[in-house]
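Only one protein chain is missing from this complex, and each of the others stays in its spot.
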Amino acid sequence: MSIFVDEKNKVVVQGATGHQGVFHIGEMLAFGTKVVAGVTPGKAGQEVHGVPVFNNVGDAVDETGANTSLVLVPARFAKDAVFEALDSGIKTVVTITENIPFHDAMEFVHYAKYKDAVLIGPNSPGIASPGKSKIGILPGSIFLEGNVGVASRSGTLTYEIVNSLKEKGIGQSTCVGLGGDPIIGTTFIDALDTFEADKETKAVVLVGEIGGTAEEDAAEHITEYISKPVFAFIAGRTAPSGKRMGHAGAIIARGKGTAASKIKAFEKADVKLAKFPTDIADLVEEYS
Amino acid sequence: MSIFVDEKNKVVVQGATGHQGVFHIGEMLAFGTKVVAGVTPGKAGQEVHGVPVFNNVGDAVDETGANTSLVLVPARFAKDAVFEALDSGIKTVVTITENIPFHDAMEFVHYAKYKDAVLIGPNSPGIASPGKSKIGILPGSIFLEGNVGVASRSGTLTYEIVNSLKEKGIGQSTCVGLGGDPIIGTTFIDALDTFEADKETKAVVLVGEIGGTAEEDAAEHITEYISKPVFAFIAGRTAPSGKRMGHAGAIIARGKGTAASKIKAFEKADVKLAKFPTDIADLVEEYS
Amino acid sequence: MKLFEYRGKELFDKYGIAVPNGRLVKDEKDFSGLNFPFVLKAQVPIGGRGKAGGIKSAENLNEAKENFSKIMGMDIKGHTVRKVLAEEKVDIKKELYLSITLDRSKRMPLIMASGEGGMDIESVPDGKIFNEWVNPLIGIQSFHIRGIVSKLGLEKEEGKEVAKVISKIYKLFREYDCELVEINPLIIKKDGGVMALDSKVNINDDAMYRHPDIEPELVELTPLEKDAKEKGIAFIQLDGNIGVIANGAGLTMATLDALAHFKGAGGVFLDLGGTDDPEKVMQAFELMKKAKPKVIFLNLFGGITKCDTVAKGVKSVITKEGIDCPVITRIKGMNEDAAKEILKDAGLITATTLQDAARRSSDLAGGT
Partner (left out) sequence: MKLFEYRGKELFDKYGIAVPNGRLVKDEKDFSGLNFPFVLKAQVPIGGRGKAGGIKSAENLNEAKENFSKIMGMDIKGHTVRKVLAEEKVDIKKELYLSITLDRSKRMPLIMASGEGGMDIESVPDGKIFNEWVNPLIGIQSFHIRGIVSKLGLEKEEGKEVAKVISKIYKLFREYDCELVEINPLIIKKDGGVMALDSKVNINDDAMYRHPDIEPELVELTPLEKDAKEKGIAFIQLDGNIGVIANGAGLTMATLDALAHFKGAGGVFLDLGGTDDPEKVMQAFELMKKAKPKVIFLNLFGGITKCDTVAKGVKSVITKEGIDCPVITRIKGMNEDAAKEILKDAGLITATTLQDAARRSSDLAGGT
């Protein structure tokens, strides 16, 4: 098993004919992902790596049975794209686009809930269930099939961590990039619950960072509901207050969102914490 | 069993201190309904038949554990009242108020879905599960505990039908007034599905009327999903086109919504149709 | 509330949707300043005025005068024409259909459009009508508009203009609490640009309080219906001669249906609602009397409403004012026995069942 995505996901890529779209459709196909359609308004009839392009998601769903969308459109069109996917019956929406206004994200996060859809992101690198499917812009080369679940607010840092797991022969059930924005759909708690319910997953790695209280919320949740071992790394222990550290969500504001607070919460929840990103693999190896 | 409401419903009445509120709190208490709170802004601290009144639904929920709301406020405050109930965690909202603007109703119907709440109405007389609970303005005297489910778009006509069932000794599991407006929360289809799943309910009576295609939709649904016998009465066979017949929803518009179309659809779905409202009881009696 | 075409077009104009140059004309003086050829259009709250002769064009002043006098005052399906709209003719390249209605099943606004406009939308094949539903939680979005416009077979610039119109009528539909906004035809002009040649705008009665700028006209009601509406009584005039008073809309309809079963025909639908207030009962009876039915059929089911209270109200009206037609009553429910005594006492006929009462009423009214 795996969580959120597997070989049953039939993917439509919104923003298929741009540079990023064309490149990642190729990468996903190479990974084995079932990319069945692309959407770019006005470009119906074109193909990208043999994948047919449609004018809108509704047509793509009707013609190809797509049930999953990857959103790669520019930020100012993202809200429209996510709404379109959801209204077309798409049940899993992976939003890569960054710099989406927070108010837009708030609207579509709640609309996804109304639609009983899984929304990953925005500002997510995507999600991969090794051996099954990769939906997003994560590099395919870093993964190994296995039973560690990974959920992260970060991109490259996660690649680094997953790669170091792979180097030690520790495979992953699913690696989900939750996104670096303050307003995201799927949270640590959602990922934890789903990993907890997934028989294949034996342990969970969380990659957190400063900003917000997602890690503190997750820690409380772990104490109460999660029986599987959880490992974590928190980035930004030395970040100053009031500065956005690259990600829109990585900011200590009004005293909230410090790494110290997150580390303390995780320690209280018996989560094993790594000092360096590459240490995670050692901790997981020791445990198993 | 019963559907939607039973002895576990703890009711807060929104619009508790008006004439209607005071009267129907008394009637509901007499029926055995657990009315635990009333809400009227600015009237916190008062009591109605011993039921404490609060300024807002959130306070009522916190103090009394109310999980169900009866909305009796005037039409122009109804949207706010339903939103308030839903945002306060109420999971069953029965809206009696009529003359609510359609656009308001559309918003709160979908918001109820977002909240995974059951919304009955608007312009509903309420719902009663005899022997358990009555939430609304239906007369308590007409009911008898039993195993016929009733769902209706009408008020008095339904009382008449339920009363005639009672006179023949045929009791009801639940009688739900769906409301006479064009935009309502719980539909015939919702009620049918729930009655189908309810072990106590042995047969279902639908009371329809002109306007919209709720009966046609229900007929299709019955053919596909409903195994229990269904009886129906349709009001408005002689109603002219283009006139609202009392209920905001009872109008034949642009050739749609005729009784003939509904009767034909029900006949096709093997639903037994009554000519006079009081005949329903005879049909149900014959069947059982 | 249905708006006359010209009032719908005033709203279109307010929302930046182009309409033909035109004006209401009351007499010939009003023609000055309008360029020939123009069209004279009867303003009636009902479709089919074209076939009824309510739309005529005018190439010159004489023709205008002549056709104006033909249209003004004419009767179209029971509606006397009291207002005539004169509009300059426009060169049409293409006619489209565009509307927003309420989809009751989906509980959402439904945008419908077709590349084939100008005719009754019911006669356009389904495959040529394109639909987009707008979830009220998110409102109209670009994708809704793209989804429709991309299918209408328009040139790029035309598509952009139509997209703007869709966005504008949605705004109008939402902001004015409409049940219907229809533009048929929406035209592409020969010289470019998009224009609404007709308008149908229907505002939800229950939301009129939010739109004080819309003066109520209630053009589709009879004088007695208007009177009733002001009194808050659900009262509808029908073609037959039996006046039905019942409590509850469903029961009143069912009573009319029962009459039809016995060849009787309802002349008035009067729903008392949940009231047993003697004042309301009196007002209802007065309205009913003005409608001059041959027979009155009072059908009551007392649930919360007590039958005897209503009966007392009825009795007092009849005692005070008399009644010049037979009144058949059928009473059921709370305190029905006491009610029957009171009504008998007032000289009214009390029937036992709905069928019995309906048969007797129909017989007395002499069938249809």
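Which chain is which? They are A, B and C, in the order written, and residues in each are numbered from 1.
Just so we're on the same page, contacts are C-beta pairs under 8 Å (C-beta built on N, C-alpha and C of every residue); 3 or more make two chains touch, one makes a residue touch a chain.
Since the model is a prediction, treat every value here as computed from it, not as a measurement.
Of the options A:Ile210, A:Val230, A:Ala265 or A:Val284, the residue whose C-beta touches the omitted chain is A:Ile210. Residue-wise, the contact with the chain that is not shown comes from A:Asn163, picked out of A:Thr17, A:Gln46, A:Asn163 or A:Thr258.
Of the residues in chain B, those that touch the hidden partner chain are 41-42, 55-58, 77, 79-81, 83-84, 87, 107, 111, 114. What chain A contributes to its contact with the hidden chain is residues 27, 75-76, 99-107, 109-111, 114, 137-139, 141-142, 152-160, 163, 180, 182-184, 187, 207, 209-214, 217, 233, 235-240, 242-250, 254-255, 259, 275-278.
Here is the rule we go by: only the chains that are shown with their structure count from here on.
Viewed as a contact network, the protein chains are fully connected, with every chain touching every other.
The central chain of the assembly on a C-alpha centroid basis is B.
Measuring from the averaged C-alpha position of chain B to that of chain C gives a distance of 27 Å.
Chain geometry summary: the mean Cα position of chain A and that of chain C are 53 Å apart. Separating the CA-averaged centres of chain A and chain B is a span of 43 Å.
Multi-chain contact residues of chain B, defined as those touching 2 or more other chains: 110, 114. Shared contact sites, meaning residues of chain C that touch two or more other chains, fall at 135, 137.
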